[in-house]
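Left out: one protein chain. Kept in place: all the others.
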Amino acid sequence: MLDRIISEVPRFFTYYNMVFLLEAMGRTLLMTLVGVSLGFALGFLLDFARRTPGRAWLPLRLAATLYVETFRRIPFLVILFIVLFAIQGFRFSVSLFGVAMIGICVISSAFCAEIIRAGFDSIHQTQWDTAAVMNFGRLQTLRHVVLPQAWRVILPPAFAFMVMFIKDTALASQLGVVELTFAGKVLSTRGFSAILVFGTVLVLYFVLSYPLSRLGAWLERRLAPSRGR
Amino acid sequence: MPHLAVADLTATYPGTDKPVLRDVSLQVEKGEIVSLIGPSGSGKSTLLRVLVGLLPPNSGSVRIDGEAVDYTSRRSLKNARDRLAIVFQQYNLFQNMTAMGNVTIAPIRIKGWRRPEVEADAARLLAKVGLADKHASYPDQLSGGQQQRVAIARALALKPEILLLDEVTSALDPELVGEVLDTIRVLAADGMTMLIVSHEMGFVREVSSRVVMMDQGSIVETGPPAQVFDAPETLRAREFVSRILRH
Partner (left out) sequence: MTYTFQWGEALKHLPYLLEGAWLSLILAFLGFWGGALIGLFGAVGKVYGGRLIYRIVDLYVVFFTNTPALVQIFFLFYALPEVGILLPPFTAVLIGLILNSGAYLTEIQRAGFISVRQTEIEAAEVLGMSLAQIVRYVIVPHIAKTLFAPLSSFYIWLVLGTSMASIFGVEELTGRAINISTTNFRTIEIFSVTALIYIAITILASAVLALIGRYAFRVRAKIF
């Protein structure tokens, strides 16, 4: 058994196969990075919507809360299918990669909104009050006072989330997006040993994810205890 | 014309129906130092919060130099906040900024004043509150008394006409109270109009031109310190004074 795998090694680790896998890995990374950055931008808007004051903004607050609570309770795979079928149903022309990106943003914005909310909640109301009394506008308070303090609460879970997302993008393989997992399936159907193929794919995911989770853990230790500075 | 005139002010915290302020009327002349005293929960701090627009009043009026403040109007509120400054019990320094940053942020970013002048003025103010050597310190590197003095310098940097001090020594260790009171004495000597909420009765007696006693959201007695402390007219005032003097 082992002989067969070993005999396959030179045939598998060819330049062509490696480029194929690395390109797919690049796509996994791209989806993660774009998904998390757009997710954070949208998550920020969602949190802002949830914090609007007064009765006039109540519908917006409810909508944002509903969005966040809903999309954190639907499996990523199901979201991907809904986006795919909705786009087909309405006859938009969007590439499979585009479909995956939309699905990723829908779900990552909901999770990011929660991370951002926890970060902002860690800043005491008195900081807002103090700034308001000094005639800071809401955005000015956000920029000069709240964000510079909240980012250290937001960053560690953001890294944990990104690591989670690298892994979740594997589900985009079901749509046919040529990311790392899909590349593994392709090579496997070409007759390479599944042990070799999926073993390699697992290692490549690990290479992407491990440094980030270490960085996140380091940041958590680094940023957690001290305040200010 | 009084510098600050409050008439029939009533306020209620959101979600409750018992007013925390009932028909409060009060006048502060230019350069006068008025102290608010009374048991906790009597509405002293709430009055200051209403004045700076952190709690909207239900009814009544507030006038600064005769000009009415409309707390529902953003522009009017902004104008009032330009003229008033408040220092809080818990200092509330911005944790992400140095002492210098705390004092200069609003003049530079909000008022748009020029940085060199603002920084020179901030250095002067920090020296005045005795912190000339702490410009680069962050709040968590300063003692409570030092933080409170930075907060006072920060309030003054905006060049307010009227300074509101909300129990500025209550959160401090006893040995740090003196340094903050000294700072306020310096301001009093400068002729700043001040409205002070304090539990430091000796200090109140020494610096105040007038003392206002509150209880359950209303003013129960007003007068010069000697009168309020030594010969209070109302029964409630007498009870409060005898209680605090026993301690």
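Per-chain numbering from 1; labels A and B assigned in written order.
Here is the rule we go by: contacts are C-beta pairs under 8 Å (C-beta built on N, C-alpha and C of every residue); 3 or more make two chains touch, one makes a residue touch a chain.
Since the structure is predicted, the reported quantities are computational estimates derived from the model, not experimental observations.
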item: Missing chain: touched chains present in the view; value: A
item: Candidate in contact with the missing chain, chosen from A:145, A:163 or A:177; value: A:163
item: Absent-chain interface as seen on subunit A, which is shown; value: 1, 4-5, 69-70, 73-79, 81-82, 85-86, 88-91, 163, 166-168, 170-171, 173-174, 181, 184-185, 188, 193-195, 197-199, 201-202, 205-206, 209-210, 213
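Keep this in mind: only the chains that are shown with their structure count from here on.
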item: Of subunit A, residues touching subunit B in the complex; value: 126-127, 129-136, 140, 144-145, 148-149, 226-229
item: Of subunit B, residues touching subunit A in the complex; value: 52-54, 78, 81-82, 85-86, 88, 90, 92, 94-96, 105-106, 109-110, 138-141, 158
